[in-house]
Each structure stands twice: as structure tokens, then as C-alpha cells.
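Note that one protein chain of the assembly has been removed; the remaining protein chains are unaltered in position.
So that you can tell them apart, the chains are marked A, B, C, D and E in the order they are listed, and the count of residues begins at 1 in each.
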Amino acid sequence: MPTVELIEYGMASPVVREIFDDIMATRKVDWVNNFWKALAIRPELLRRTWHGVKSAMAPGLLDPLTKELIYVAVSVTNGCQYCINSHTAAARKKGMTEEMLAELMEVIGVANQTNALADGFQVEVDDAFRHGGRGA
Amino acid sequence: MPTVELIEYGMASPVVREIFDDIMATRKVDWVNNFWKALAIRPELLRRTWHGVKSAMAPGLLDPLTKELIYVAVSVTNGCQYCINSHTAAARKKGMTEEMLAELMEVIGVANQTNALADGFQVEVDDAFRHGGRGA
Amino acid sequence: MPTVELIEYGMASPVVREIFDDIMATRKVDWVNNFWKALAIRPELLRRTWHGVKSAMAPGLLDPLTKELIYVAVSVTNGCQYCINSHTAAARKKGMTEEMLAELMEVIGVANQTNALADGFQVEVDDAFRHGGRGA
Amino acid sequence: MPTVELIEYGMASPVVREIFDDIMATRKVDWVNNFWKALAIRPELLRRTWHGVKSAMAPGLLDPLTKELIYVAVSVTNGCQYCINSHTAAARKKGMTEEMLAELMEVIGVANQTNALADGFQVEVDDAFRHGGRGA
Amino acid sequence: MPTVELIEYGMASPVVREIFDDIMATRKVDWVNNFWKALAIRPELLRRTWHGVKSAMAPGLLDPLTKELIYVAVSVTNGCQYCINSHTAAARKKGMTEEMLAELMEVIGVANQTNALADGFQVEVDDAFRHGGRGA
Partner (left out) sequence: MPTVELIEYGMASPVVREIFDDIMATRKVDWVNNFWKALAIRPELLRRTWHGVKSAMAPGLLDPLTKELIYVAVSVTNGCQYCINSHTAAARKKGMTEEMLAELMEVIGVANQTNALADGFQVEVDDAFRHGGRGA
């Protein structure tokens, strides 16, 4: 039950249509998912968000599948139903198997557990870990 | 300012010492970090948590560095200062460079942004993404 | 699927009915929404929560629409489906247009993104921002 | 204790310096805060994040102070120390008084309370609130 | 819409079946809930998670009902629909009445409200509360 009307391709303005085209071309699919149709009510928001996602998820030092796993980890921790489903699907498309999904969830589960324990006991950062261990 | 007294190796019971030994051997270090010293007030909690972390972070279909990046992603999303620092340090030790850290943060940032947008607009899961795209 | 039975007006005790009447009168509507019907299983919780909401949302230095936007921002960040829908509806009733909703979401999205980045890099508060910039 | 080295203006590359200049010009200040110095380790991340923030916070249908209040609301809900301090300071600079800050916190507090109650009782969205009340 | 195929008892491997048997025996029920059927795609994850839950929820210095109330409090704060429903049901089975549920929610609501206020005003920990008041 989206709180705004979804903008379908056929109803979209040329500027929105151009972004929809780029989304489909980049992802090699022939349809646009609901998330982008919702953002299209504000073309500038659609454009900036899409470019941010496209840039962040492009191959770099981290490969695209690793980036999807990270995306899923954030989405699970936030409990975002839409993003868990869409990025689990995206990770599968990029090669994630059921066994890898289970390993991913095991790490996410343990991380959430130990985050709570570290906060719960108010554990102080060890000297060796300060600055994320960069030694400064 | 931990809310419990840290158990130092020299003061630890044999059962706690054995786990501390396993932590140091597994990680190839000669010291135990504060997190485990806090959990040691309840040896069963220490033992179970350590075995859970050890098992989840062991090499599998996902490599140890990828698992650390996922751990950092969860910790950042939860805002856990201790875990962000300790697992950023662990990721560095396993080969994460500054450039990789920056890429990781870019993905985490974008994921948190789009999680909020998907929730904010209450976007419905597309049919193709249902069941995380497993097609059932 | 509420976890408690909703108390309908016709079944309510006089004390609950009086609060329901105040909710309807304050909001100039002739029905009570499910949230309050759930809280009615404990009249004191209903009374105190309603008075807290009524007081917080009353016109003050911040106008009622601004307060609704803030409410939506909190609800989106918490991912609370009920509150996102009910307070988006309330904001619309107080004058929020689709364009304003889109602007609101843009700010919420960016804030969640930069919150993650600031936590992720463990950025230290600048001297000028300490005490929220109150200069003490 | 940032986990990356902050890039000071004097050490910055021309592309980073240009963004730093735009930050200072836009905000009418003669210094750059730590957040941007951390992001500067990845100029593309710095550039994209700054443009996203600049665009989202620019005057629109919502005025700049209202946008800062929304930013604070998100930051408080996420418990982000850096962002709470920096955006409380920014809101003050744009005219927020102590009384307005207190009103803001009252709304944020009540919203977090009722979010928990709505989730806790698993209250179902009323028909009138579906689609955020847009009537579709 | 689970993102993995649920493993039903009849289809389960002997190692999974043994854990399912232990879950049913421990809880004195003749069926296994969906959560465990999902985890069964990775028997080691199922085994370790079940033993962690079984150990944590066993009678100790805190009684089983108190532990369920704590579980519900965490689940509500995380907004986890599955866990709110399953642990509210578990608490009821262990003796929680509607009146106790309402009291529980009142505490959870107030705690979420004051958490936001303490973070929002960035209140410093009083000396008497440092180390969680353990006086060290």
C-alpha cells in the first residue's frame, strides 16, 4: 500500500522515462521495480537516488555480489521488508546460492547478537582497536 | 566504563582460561580483547558466544574478509561503537584497504538511505522479488 | 492482527468512552482509530498516552504540520508501518501535498545515509558543534 | 577517534578542495567540519554525499529550519551522536530557540513511544489510513 | 513469504529431525514453528541457534516468564513482527495475562520515549550511574 501513486513508464515524463531506461539498461531487465516508480513523483529525488545506487553498486574493489550481501545485511538489521526481498533477489541473480544465503544470515545474526552484548555491558574499545585499528 | 568487572587472564578460572586460549590461538594474537573479558562473568555465555562467532566467521562459501565487511555493515547500522572499531580493525588485518573501507561505507550509506525511502513510501514488494526472488 | 482485543466504543467503560470522546472532539472526526482501541485494554495507559500525544502535537512554537512531519520522520526511521501510514494521513489532512511529502522523504533518506556514514567512520564531534552548538 | 585519516584542506587534492570550497560558500563559514574531511578519502563519495545533502536541505516547499528539525529527529532516533550535535547546532543557527528544541524533543519522544506501542500490540492500519490516507 | 524453502519434518535429514524432536520435547508441543524450518537449510545454524535459545531461556535466576517478557521487549524495539507474535504467544503460554501484557507495553513505550530524550539532549551519565552503578 504505497503512500504515493506509482508512476508507470507509460505515464512518465521524458526526464523520468530517461532514468527508467537507464535503470533497465544497467540491470539488463525490461521492467522497472516499484521503488523507482514511487520515487518518480519527484524526478530529482529519483535521479539522485538512482545515480547514488548505481555508483555505489558498480564493480570496484568490492565485487557486485559482495556489495549485495552488504546491502542485505543493512536491510535485515533495519528490518526493511522491501529491501530484504529486492536485494536478496538481486544477490541471487548475481550468484548467491542457498548455502551462501544461510552463511550470510549466520554472520548477520551473530553480529546483531554481539552488538547487543557489547552495548549491554558497555565494553570499552581496546587500545588496539581504536581508530578501527589504523594505528594512529 | 563497562558495567561489569573485566576478568583478566590471570584471574580467570580454568574453564574461562581455556576459552581465552582458544580465542588467542584462533586469532593468532597474544591478548584477549575487552569484549570477551566482560562475557567471562558467565562462562557459559562466553563459551557459547565465542563458539558462535568462531563458527560464523570461519572460512566457508564466503571468505573471512567478506564476512568482516558484513559484520561492519551490521555494526554501523546498529551504531555500535565497540563493534565498529573492533571489526574495522579485524577487516584491516584481513586485507581491507582504505579504498575498500570507503567503498564499504558508500554501500552502507546508500542502503540505509534507500531502506528509509522504501519504508517511507511503504513500497510494496514486486512479484518478481517475492520470496527474495527464489521463484516459489 | 493485533495481539489484544480492540475495545470498540459501544463496549467501552465510561472512563474509556470519555477519552474516546476527547480524541474525536480534538481531531474533529467521528471515529476512533485502532491504536487507541488497543490501548484501551489498560485505561490508564490509554489516558496517559493520549494526553502525551495531545500535548506534544498541540500548536506551540512549532506548528501542527511541522510536528506531523517530525512524527513521520521518526516513524520511518523506526520502520513502524502503522505510524507511517497514520501520520502521513494526518500530515496530509493538515495540508501536506505530494510535493512536500517527497521533499520530506528526501531529507529523511539523506539523514539516514549520513547518520550511517558518521557512525561508520566514527567521526568526532567538532568543537563548534559540541553541546549542539550552544557555545557552553 | 575516526577510523580514517581526516583530509585537511591544505592536504586536499584540487577536486576535494573544490567541494570543500562549495561547502564553505554554501554555509557561509570559513571551515570544513570533520564529517566531510573523513569522506574526502573517496572524492566521489564526498562529492555525491555533499550534493545530496545540499539538494535535500535547500529551501523548497519545506523551509530550511523545518528540514533541520526533521534531520535532528532522524538522528535522535538512530542515536547518532555526531549528527545530533551537528544538526542541533545547524538548527540553532537557523533560528531554533531552546523552547523550540524542547518542543521538538517532546514530539520525538512521543513518536518513539507510540511507534513501540503500535508495533508492540501489532495494531492493524485502519482503512482510512491505508496508503497514508491518500484515498486510493 | 520466506526467502528460503521451509524444511518440513517429513523431508528433514536425520540431524535436522533430531533437533526438531528436541524443540518439540523441550516445548512440549507436537509441531515445529516456521522459524526453525527456515534455519534448517543450514543444520549447523539450526543447531547452534536452537541451543543458544534453549540455554538462554532455561530457568535460571530469572524465571522463564520474565525471560519471555524481556524477549518481547527486544522484539518490539526492533519491530520484528514474527518475534513479537511468537514470543507474545510464548509469554501467554507461560502465564502472562492481558493486564500483564498491557503493563509490559507501558514500560516498553516509556523506555523507548526516554531513550530518545536522553539521546536527543545528549545527557551525560551521572557519576553515580557510571559502570551501571557498580561503584568501580
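In this section, contacts are C-beta pairs under 8 Å (C-beta built on N, C-alpha and C of every residue); 3 or more make two chains touch, one makes a residue touch a chain.
Model, not experiment: these values are computed from the prediction.
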Contacts of chain C with the absent chain, listed as residue ranges: 1-5, 44, 48, 51-52, 55, 125, 130-132, 134, 136
Residues in chain B touching the chain absent from view: 1, 3-4, 41-42, 45, 49, 74, 78-80, 131-132
Hidden partner interface residues of chain D, rising order: 79, 84-85, 88, 98-99, 101-103, 105-106, 109, 116, 122
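To be clear about the criterion, only the chains that are shown with their structure count from here on.
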Mean-CA-position distance for chain E and chain D (Å): 33
Chain E residues counted as touching two or more neighbouring chains: 1, 3-4, 79, 84-85, 105, 109, 116, 122, 131-132
